[in-house]
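The complex appears here without one of its protein chains, the remainder shown in place.
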Amino acid sequence: MRRRILFVVSHAPRRGALAAELLDELLIAAAFEQKVSVLFVGDGTYQLVSGDDAGTARGYRALPTYDVHDVFVERAALKPRGLTPERLVIAARPLTRPAISRLIAAQDVVVPD
Amino acid sequence: MAALHIIASAPDVGAALQNCLRVAAPDDAIVLIGNGVYCAASASFERIVKRSGGIRWYALEADVVRRGIGAELGPVVAVDDAAFVDLVTARQPIVSWS
Partner (left out) sequence: MNISIAVHGDAANSESPALALRFARAAVAKGHRIHRVFFYHAGVALANASIVQPQGEDDVAAQWAAFADEHHVELAVCIAAALRRGVLSQEDAERYDRAASNLKPPFRIVGLGQWVDAAVESDRVVTFTT
(Lines give C-alpha, C1' and ligand atoms only; values in the text may rest on other atoms or scores of the structure.)
Protein backbone atom coordinates (compact mmCIF):
# COMPACT_ATOMS: atom_id res chain seq x y z
CA MET A 1 0.00 0.00 0.00
CA ARG A 2 1.38 3.39 -0.94
CA ARG A 3 0.71 6.21 1.46
CA ARG A 4 0.75 9.88 0.55
CA ILE A 5 3.30 11.37 2.92
CA LEU A 6 3.97 15.11 3.02
CA PHE A 7 6.97 16.56 4.83
CA VAL A 8 6.42 20.14 5.98
CA VAL A 9 9.52 22.25 6.59
CA SER A 10 8.69 25.41 8.52
CA HIS A 11 11.94 26.29 10.30
CA ALA A 12 15.01 28.11 9.05
CA PRO A 13 18.12 25.91 9.13
CA ARG A 14 18.94 25.00 12.74
CA ARG A 15 22.05 23.63 14.35
CA GLY A 16 22.15 19.92 14.86
CA ALA A 17 20.75 16.86 13.22
CA LEU A 18 17.09 17.81 12.80
CA ALA A 19 17.22 18.75 9.10
CA ALA A 20 19.37 15.76 8.15
CA GLU A 21 17.06 13.44 10.08
CA LEU A 22 13.98 14.79 8.33
CA LEU A 23 15.71 14.27 5.01
CA ASP A 24 16.54 10.68 6.05
CA GLU A 25 12.87 10.02 6.80
CA LEU A 26 11.88 11.52 3.47
CA LEU A 27 14.40 9.48 1.50
CA ILE A 28 13.54 6.21 3.18
CA ALA A 29 9.84 6.77 2.54
CA ALA A 30 10.71 7.37 -1.12
CA ALA A 31 12.92 4.26 -1.15
CA PHE A 32 9.93 2.31 0.16
CA GLU A 33 8.00 3.66 -2.83
CA GLN A 34 5.62 5.85 -0.86
CA LYS A 35 4.11 8.92 -2.55
CA VAL A 36 6.40 11.48 -0.99
CA SER A 37 6.15 15.23 -1.28
CA VAL A 38 7.74 18.09 0.59
CA LEU A 39 6.43 21.58 1.31
CA PHE A 40 8.46 24.55 2.52
CA VAL A 41 6.51 27.22 4.37
CA GLY A 42 7.47 30.44 6.13
CA ASP A 43 11.08 30.49 7.28
CA GLY A 44 11.41 26.92 6.04
CA THR A 45 11.98 28.39 2.59
CA TYR A 46 15.46 29.40 3.78
CA GLN A 47 16.39 25.72 3.79
CA LEU A 48 16.34 25.89 0.00
CA VAL A 49 18.79 28.77 -0.15
CA SER A 50 22.43 27.92 -0.59
CA GLY A 51 25.08 30.03 1.09
CA ASP A 52 28.51 29.13 2.41
CA ASP A 53 26.98 26.63 4.80
CA ALA A 54 25.32 24.57 2.08
CA GLY A 55 24.55 21.56 4.25
CA THR A 56 20.78 21.43 4.30
CA ALA A 57 20.29 22.92 0.85
CA ARG A 58 22.72 20.40 -0.63
CA GLY A 59 20.58 17.59 0.71
CA TYR A 60 17.42 18.97 -0.84
CA ARG A 61 19.16 19.67 -4.14
CA ALA A 62 19.61 15.91 -4.52
CA LEU A 63 15.91 15.06 -4.21
CA PRO A 64 15.32 14.43 -7.94
CA THR A 65 18.13 11.88 -7.87
CA TYR A 66 16.02 9.92 -5.40
CA ASP A 67 12.97 10.28 -7.61
CA VAL A 68 11.32 12.86 -5.33
CA HIS A 69 9.86 15.48 -7.65
CA ASP A 70 6.90 16.83 -5.71
CA VAL A 71 8.59 19.78 -4.07
CA PHE A 72 6.44 22.76 -3.15
CA VAL A 73 7.01 26.12 -1.57
CA GLU A 74 4.56 28.57 -0.02
CA ARG A 75 4.27 31.31 -2.62
CA ALA A 76 3.44 33.98 -0.05
CA ALA A 77 6.61 33.16 1.92
CA LEU A 78 9.03 34.03 -0.85
CA LYS A 79 8.75 37.77 -1.50
CA PRO A 80 8.81 38.89 2.16
CA ARG A 81 12.11 37.04 2.46
CA GLY A 82 13.59 38.47 -0.71
CA LEU A 83 13.37 35.10 -2.42
CA THR A 84 12.26 34.03 -5.87
CA PRO A 85 11.77 30.48 -7.15
CA GLU A 86 14.90 30.93 -9.28
CA ARG A 87 17.07 31.50 -6.20
CA LEU A 88 16.12 28.17 -4.67
CA VAL A 89 18.47 25.22 -5.06
CA ILE A 90 15.77 23.02 -6.48
CA ALA A 91 12.75 23.48 -8.72
CA ALA A 92 9.93 24.04 -6.21
CA ARG A 93 6.37 24.79 -7.28
CA PRO A 94 5.05 27.90 -5.54
CA LEU A 95 1.60 27.21 -4.09
CA THR A 96 -1.13 29.60 -3.05
CA ARG A 97 -2.90 29.08 0.26
CA PRO A 98 -5.90 27.21 -1.18
CA ALA A 99 -3.55 24.96 -3.14
CA ILE A 100 -1.62 24.18 0.05
CA SER A 101 -4.87 23.39 1.87
CA ARG A 102 -5.79 20.99 -0.92
CA LEU A 103 -2.32 19.41 -0.86
CA ILE A 104 -2.60 18.79 2.88
CA ALA A 105 -6.15 17.45 2.61
CA ALA A 106 -4.94 14.86 0.11
CA GLN A 107 -2.33 13.36 2.44
CA ASP A 108 -2.40 10.27 4.64
CA VAL A 109 0.52 11.37 6.82
CA VAL A 110 2.10 14.77 7.41
CA VAL A 111 5.55 14.97 9.00
CA PRO A 112 6.62 18.23 10.68
CA ASP A 113 10.21 19.42 10.96
CA MET B 1 -11.57 14.70 4.91
CA ALA B 2 -10.78 17.82 6.90
CA ALA B 3 -7.47 18.07 8.72
CA LEU B 4 -6.63 18.38 12.40
CA HIS B 5 -3.78 20.73 13.28
CA ILE B 6 -1.97 20.35 16.59
CA ILE B 7 -0.20 23.31 18.20
CA ALA B 8 1.93 22.38 21.20
CA SER B 9 4.13 25.44 21.57
CA ALA B 10 3.52 28.86 23.08
CA PRO B 11 3.59 31.97 20.86
CA ASP B 12 6.96 33.10 22.19
CA VAL B 13 8.73 29.99 20.94
CA GLY B 14 8.16 30.27 17.20
CA ALA B 15 5.74 30.66 14.35
CA ALA B 16 3.75 27.48 14.80
CA LEU B 17 0.32 29.09 15.02
CA GLN B 18 1.01 31.66 12.30
CA ASN B 19 2.34 29.02 9.91
CA CYS B 20 -0.65 26.81 10.62
CA LEU B 21 -3.17 29.57 10.04
CA ARG B 22 -1.65 30.52 6.71
CA VAL B 23 -2.25 27.07 5.27
CA ALA B 24 -5.26 25.70 7.15
CA ALA B 25 -8.47 25.10 5.21
CA PRO B 26 -11.76 26.71 6.34
CA ASP B 27 -13.20 23.42 7.60
CA ASP B 28 -10.07 22.30 9.43
CA ALA B 29 -9.80 22.08 13.21
CA ILE B 30 -6.97 23.28 15.45
CA VAL B 31 -6.31 21.78 18.88
CA LEU B 32 -4.03 23.55 21.37
CA ILE B 33 -2.15 21.12 23.59
CA GLY B 34 0.58 21.49 26.21
CA ASN B 35 2.07 24.98 26.04
CA GLY B 36 0.04 25.58 22.88
CA VAL B 37 -2.86 26.57 25.15
CA TYR B 38 -0.99 29.82 25.85
CA CYS B 39 -1.91 30.85 22.30
CA ALA B 40 -5.49 31.24 23.55
CA ALA B 41 -4.38 33.56 26.35
CA SER B 42 -2.73 36.18 24.16
CA ALA B 43 -4.40 39.56 23.63
CA SER B 44 -4.51 39.10 19.86
CA PHE B 45 -6.15 35.70 20.03
CA GLU B 46 -9.75 36.88 19.77
CA ARG B 47 -8.89 38.72 16.56
CA ILE B 48 -7.04 35.65 15.27
CA VAL B 49 -10.08 33.46 15.82
CA LYS B 50 -12.43 35.99 14.20
CA ARG B 51 -10.24 36.02 11.09
CA SER B 52 -9.95 32.24 10.94
CA GLY B 53 -13.37 31.81 9.33
CA GLY B 54 -14.93 28.40 9.87
CA ILE B 55 -11.96 26.79 11.61
CA ARG B 56 -12.95 24.95 14.80
CA TRP B 57 -10.78 25.64 17.83
CA TYR B 58 -10.12 23.23 20.67
CA ALA B 59 -7.81 23.10 23.68
CA LEU B 60 -6.92 20.26 26.01
CA GLU B 61 -8.73 21.02 29.25
CA ALA B 62 -6.09 19.42 31.46
CA ASP B 63 -3.40 21.66 29.99
CA VAL B 64 -5.55 24.79 30.32
CA VAL B 65 -6.37 24.04 33.96
CA ARG B 66 -2.76 23.26 34.86
CA ARG B 67 -1.69 26.64 33.51
CA GLY B 68 -4.48 28.58 35.15
CA ILE B 69 -5.73 30.32 32.00
CA GLY B 70 -9.23 28.87 31.74
CA ALA B 71 -11.01 32.21 31.95
CA GLU B 72 -9.42 33.51 28.74
CA LEU B 73 -10.46 30.63 26.44
CA GLY B 74 -13.19 32.53 24.60
CA PRO B 75 -14.38 30.66 21.51
CA VAL B 76 -12.05 27.71 22.09
CA VAL B 77 -13.78 24.51 23.18
CA ALA B 78 -12.05 22.77 26.08
CA VAL B 79 -11.88 19.01 25.49
CA ASP B 80 -10.67 16.06 27.51
CA ASP B 81 -8.12 13.55 26.26
CA ALA B 82 -10.82 11.17 25.03
CA ALA B 83 -12.32 13.91 22.87
CA PHE B 84 -8.81 14.65 21.50
CA VAL B 85 -8.63 11.03 20.37
CA ASP B 86 -12.03 11.42 18.71
CA LEU B 87 -10.79 14.50 16.87
CA VAL B 88 -7.83 12.48 15.58
CA THR B 89 -9.97 9.61 14.35
CA ALA B 90 -12.55 11.93 12.76
CA ARG B 91 -10.01 13.93 10.77
CA GLN B 92 -7.20 13.30 8.33
CA PRO B 93 -4.39 14.12 8.05
CA ILE B 94 -3.03 15.12 11.46
CA VAL B 95 -0.67 18.07 11.07
CA SER B 96 1.59 18.97 13.98
CA TRP B 97 3.32 22.34 14.15
CA SER B 98 6.29 23.40 16.24
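Should a chain be cited, it is by its letter among A and B, assigned in written order, with residues numbered from 1 in that chain.
In the analysis below, a contact is a pair of C-beta atoms (placed from the backbone, for glycine too) under 8 Å apart; a residue touches a chain by one contact, two chains touch by 3 or more.
Every value quoted in this text rests on a predicted model; they were computed, and no experiment measured them.
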**Asked** Residues on chain A that touch the omitted chain in the whole complex?
**Response** 1, 3, 5, 17-18, 21, 24-25, 28-29, 32, 34, 108-112
**Positions on chain B contacted by the hidden chain, ascending** = 6, 8-9, 33-35, 62, 80-82, 84-86, 88-89, 92-94, 96-98
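One rule holds for everything that comes next: only the chains that are shown with their structure count from here on.
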**Residues of chain A touching chain B in the complex** = 6, 8, 10-11, 41-43, 74, 76, 97-98, 100-102, 104-105, 107-110, 112-113
**Contact set on chain B toward chain A in their complex** = 1-3, 14-16, 18-19, 22-25, 28, 92-98
